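The complex appears here minus one protein chain, its other protein chains still in place.
As written, the chain order gives the labels A and B, with residue 1 at the start of each chain.
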Amino acid sequence: MNKYDVVIIGGGVVGTAIARELSRYHLAIALLEKETELAFGVSKSNSGIIHPGTQHTPGSLKGKLCVQGNALTKKLARELYIDFKEVGELIVAFNEEELMRLLQLKKDGQALGVPGLKMVDRSWLRKHEPNLSDKAFAALYAPTAGIISPYRWVYDFAENAKANGVEIHTETKVEKILPAQPRFEITTSKGEFSSRYIVNASGLHADDVSRMVGVADFKITPRKGQEFLLDKKREHITNHLLFPLPSKASKGILVTRTSDGNPMIGPTAEDVDDKEDLSTTEAGLDKVLEGAKKLVPSIDGNDIIAYFAGLRPVAGDDFLIRHEDRVSGFVNVAGIQSPGLTAAPAIALMVAEILKRRGLELKRKLIFHKHRKPERHLFAIPLDDAKRLIKKDANYGDIVCRCEMVSAKEVRDAIARGARTMDGIKFRTRAQAGRCHGSFCTTRLMKILSEETKTPLVGVTKRCKGSEIVKKDRTSGQ
Amino acid sequence: MIKRLVCIECPQSCILSVDIENCKIKTITGEKCPKGKAYAIAETENPVRILTATVLSEGLGLKIVPVRTDKPIPKKELFRAMEEIRRLRIKRPVKAGDVVADNFLGLGAKLVATREALDIKGR
Partner (left out) sequence: MVNRELVVVGGGPAGMAAAISARENGVKDILLLERDQYLGGLLNQCVHTGFGIDYFKEILTGPEYADRFIKKIKPLSGIEISLRSFVVRLAKDRTLTYLKPGGIHTVNAKALIMATGCREKTREMVHIPGTRPAGVFSAGLAQKLINIEGLLPGKEVVIIGSGDIGLIMARRFTLEGAKVKAIIEIQERSRGLLRNMVQCVEDFDIPVYFNHKVLKICGADRVEKVIVAKAGEDLKETPGTSFEIACDTVLLSVGLIPENELIEMAGVAIDKATNSPISKEVNVTSIPGIFVCGNSYKVYDYVDSVTVDSELAGKLAAEYIKKAR
């Protein structure tokens, strides 16, 4: 059995950010993820917003780690070569009463250290957000809001962590944990792991994993959020991320943008019972359209080209990040709902600090590869650069996905970096995420995946075993 | 007894009325061309269909070759025909129209390739 200093349970943005942070030090680290690929849990449904830290109560972990995380994300985005756009956000008030609440939000934000907050009036809004409803009264402008691709963020952390020695184990589900001294004995679907410390960052199942060591004083309630993507043709419908005033349950129905260019509307906020319930509903669509139109009246149901649902792992009002004194060496990182994506790098620092205080020696490596080798996406670079790429490697000119202009080379690169499924390819390259949703590229992608992973075509899956794309292959008799 | 049929010979899809007495056709009305009459007779006495499908190849540039029966075959033989088609392999280059199986299943029709399939080298 392999012995580790730290085992991180959960391969979402929190787990991988922690892995990357800890990989600076001389530690044997393993990250365990139960799905076929990283980010396939909560993180893949994230809206991708890097929040400035408004809308949180001063003194809350959420507020503090969000503001810290916002600044860290900017810095790390450069180190890890990910596209991060600082677009700014506007929390919009429609009347006097809402304006009062905005002013309070501004105060709270300033107390938390959110930089650059300022109130803007009708004429500013008319000039800078022409499609915003003219019923908008005023807004709170937070310049440090940004957008990032949530799952690519996970891959980037993971890739860099791996390059710095972290072992990443997918399809590895934790089944039992024995807090035997001096090491935890972790039984998983792929064998045994032995570790001095455990960081539980397992999202929706954080309470289940915590219960395995006898800590059962919190419960994860899945709170569903349905999101709807608009056609890229409407890319410039807003210049900033638009928020209404928040409610107790959520930040409200937003009109935002994704890092890939599609505007997005949503999310809803509905508590559900089933940790696997990712269904979208007609009622959800109606609610989101209603909320979105309030901010941007010209939004139409016909603009919607995709939709999905995610589940926020809610454990009360704030993050639950603590060392469990009754189970020495076990750190819970639970209830990481919004602003979890933003806070992730700050959470990583906090967890490192907790582990240090609990006796984990953090000795810095002499050689830490802080940069990542960026991948090349034809759709993201100017044509002259694309020309040079194709001259270097002809396979860049072999277009597989026509809606998003993804080449065969990029698809093979994605597989080399860890994609094992059709969804994995989609999240890394955007192939199948365009307007035809894979009608054109599916056959070619299946063939490339089959070739590169040496899997028969009938074994190629959407995201896991049981989600195979086709049932029979005449040419191989399978 | 009047039976109503939709003629499938062309996209016009004429609605035919066939008057049947003692299992014999008395009259046919509703057709706009001779194919319609022929279809009504066939459909009543022995319905036939053109079968189109695909056959696996061996050693050719196209791994699957589309085929058709050159004449309609009895409707009741369609699934048996599909079983036979699954057993066939096209091993030499074919052009559109080339016969893949003569007197297919003994039904008096030929199975014919509908697309060109050259060998691996493009011949």
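As a convention for this text, a residue touches a chain if its C-beta (ideal position, glycine included) is under 8 Å from a C-beta of that chain, and two chains touch if they have at least 3 such contacts.
The shown structure was predicted, so the numbers you read here are calculated from the model rather than taken from an experiment.
Colleague: For the chain not shown, which residue from A:T73, A:T170, A:T221 or A:T442 touches it across the whole complex?
Modeller: Answering carefully, the residue with contact to the hidden chain is A:T442.
Colleague: Give the residue, chosen from A:I50, A:L105 or A:L457, that touches the chain omitted from the document.
Modeller: Within the whole complex, the residue contacting the unshown chain is A:L457.
Colleague: Hey, which of A:L80, A:A93, A:A386 or A:A414 is the one touching the hidden chain?
Modeller: Final answer for the missing-chain contact: A:A386.
Colleague: Spell out, residue by residue, where the missing chain touches subunit A.
Modeller: Here the touching residues of subunit A are 233, 276, 278-282, 284-285, 301, 304-308, 383, 386-387, 390-391, 394-395, 397-399, 402, 405, 435-440, 442-443, 457-458, 461-475.
Colleague: Which positions on subunit B touch the chain that was left off?
Modeller: 5-11, 13, 15, 49-54, 56, 63-64, 66-68, 75, 78-79, 82, 96-97, 114-116
The rule we apply is simple: only the chains that are shown with their structure count from here on.
Colleague: Which whole number of Å gives the spacing of the CA centres of subunit A and subunit B?
Modeller: 54
Colleague: Mind pulling up the subunit B residues that touch subunit A in the complex?
Modeller: 56, 63-64, 86
Colleague: Could you list, by residue number, the parts of subunit A that touch subunit B in their complex?
Modeller: Touching subunit B from subunit A are residues 474-475.
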